[in-house]
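Missing here is one protein chain; the remaining ones are kept as they sit in the complex.
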């Protein structure tokens, strides 16, 4: 199988973007060693990082391309061992163009208790539109991680899910949006954790959450 | 509306300062992604960062200028979505020349509980002159955030307020002083939080707080 | 005693590797000041850092070579004061080619309570295959630290041990693998600590731990 010529330029541009976005994971301290991965969908393909490679060595040429069943199509190295989960998400969520997986510390801490993160900060209402939900315990090797992500996210506004005893997956319209969600997730996981260490944070009324979410999704940023 | 020629040089210098001060926010880990903003008043205008732009791209040319009702006067991009709150502060607090907003983690954690930070460190007495107060819950879209900031700060010595379920705003005679307050706020929010995790910190007597505050505001630094 | 000519090139290559791996310790915030050390075995020798030297000055030429009784064979400076413990491990564990010692903060915190880290994250099952065990309290000066490390690790899958009131030692087939274990250890020590601050993390069933460990040790990465 080879990549159609019509997609060549788009694939190469995605490799550049995905490589640059991988650098955001250590920058925001979401990963250690070679953990974590970012992918982006291009047509019926996805661009993702290879397995077990240092963040120092992740330039555009190092990226690999798989089809949406997770089979390697282009690249010298094995794709990330989480590729099957990314591919499952793309097959089942048409609006998703980017997926990120990390083991970021505070998100992993909530995931280890299997506890959702309550929506008690306006920044969280903006980006996540409510609590960050928990997905099932599932181990690598079949579609159970991908299915757990999709079933949980389908039932929530949040672009982030805490997979139980494992860590977060985030989605977005493209890889950059999914990375942004991963960065903000860890920040709210940390702030809400710290807040709860000395008492119960005040909930935000649902009406205010709805209003903040609507504005942020539709008005914020450059247009 | 255009900027009066007489203010041109001052506006340009403020853009340089405000751009450089934005770099202090990620340096001291007060912000993630594009969150947070610094502004400075120049005459009847304010210089602030554009909305939703990466800290890597915030040079002086990227800064935008608004009038004190928050209307864009100069710049290619939309101003920060918090511009209305900054503008409200400048309209109602004559002595304020700089405003900073962040979601810094420990300050946000106190804000989510709606709990003021008690004055238990000399560094806090120096800079804040007492506890860091909590402002009301208010959401973006009208003047309620600005009004909450001004009403709370008018009633306290502190140049910092924790807006409930949101995060801190700080003020100063110029943007640099407001950034300094934002940096020291997060540090005392962290140190006092950590102290309280294992018991109650000892209060500082009011007389000592007054003495420290007076000295620091009048004697400290280079004159 | 001098190094056999046949080993010259291998020793020099190991010095390069060990020097570069020392830079990973401050990079991942596992050490302060001059604390911590990495060694690698080459034949009947080990390459290790000198004692009490700044991480800024640890290039390949600064590395020292000892025999497996810990005697200095090559180098201008005294070897790390933990050399005897490294040497003991090499003498008693044939499959070990690299050893790392740090006082990384969260691992040291578990070690000060003498409490093993429970296996509640898939990342921990992957790398450690179960809980991180605690070794005995032993002080420097004879073989008691080395013996404590070997006896504890012989009884567990984990390549990491928390020496009581002291800090972690990790092992690997080479120095890089031992550094990786040290980095992942601190990350799981931190995440599990944080998780437990607000409740009990859910245990992972033993069967799932076994399955994850087997896959990760045999399938993960580039082959």
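A, B and C are the chain letters, set down in written order, and residue numbers restart from 1 in every chain.
Note that in this section contacts are C-beta pairs under 8 Å (C-beta built on N, C-alpha and C of every residue); 3 or more make two chains touch, one makes a residue touch a chain.
No experiment lies behind these values; they were computed from the predicted model shown.
Q: Looking at the whole complex, which visible chains does the left-out chain touch?
A: Taken over the complete structure, the missing chain's partners among displayed chains are B, C.
Q: Sort through C:77, C:91, C:147 or C:215 and give me the one touching the missing partner chain.
A: The single option touching the absent chain is C:77.
Q: Touching the absent chain in the whole complex: find that residue among C:98, C:167 or C:201.
A: C:167
Q: Tell me which of C:13, C:60, C:73 or C:109 is the one touching the absent chain.
A: For the chain that is not drawn, the touching residue is C:109.
Q: With the missing chain put back, one of B:64, B:145, B:163 or B:184 would touch it. Which one?
A: B:184
Q: Out of B:9, B:155 or B:194, which is the one that touches the chain we can't see?
A: Reading the full complex, the residue touching the unseen chain is B:194.
Q: Of the residues in subunit C, which ones touch the absent chain?
A: Residues 32-33, 35, 50-53, 77-78, 81, 103, 105-106, 108-115, 137, 139-141, 164-167, 193, 196-197 of subunit C touch the chain that is not shown.
Q: What does the interface between subunit B and the hidden chain look like in terms of residue numbers?
A: Contacting residues on subunit B, toward the hidden partner: 28, 120-123, 180, 183-184, 187, 190-192, 194-195, 197-202, 204, 208, 211-212, 215, 219-223.
By definition in this document, only the chains that are shown with their structure count from here on.
Q: On Cα atoms, by how many degrees is subunit A rotated relative to subunit C, nearest 5?
A: 90
Q: Which chain has its C-alpha centre closest to the mean of all protein C-alpha atoms shown?
A: Checking distances from each chain centre to the full centroid gives A.
Q: Could you list the positions in subunit A whose residues touch two or more of the other chains?
A: Residues 197 of subunit A touch two or more partner chains.
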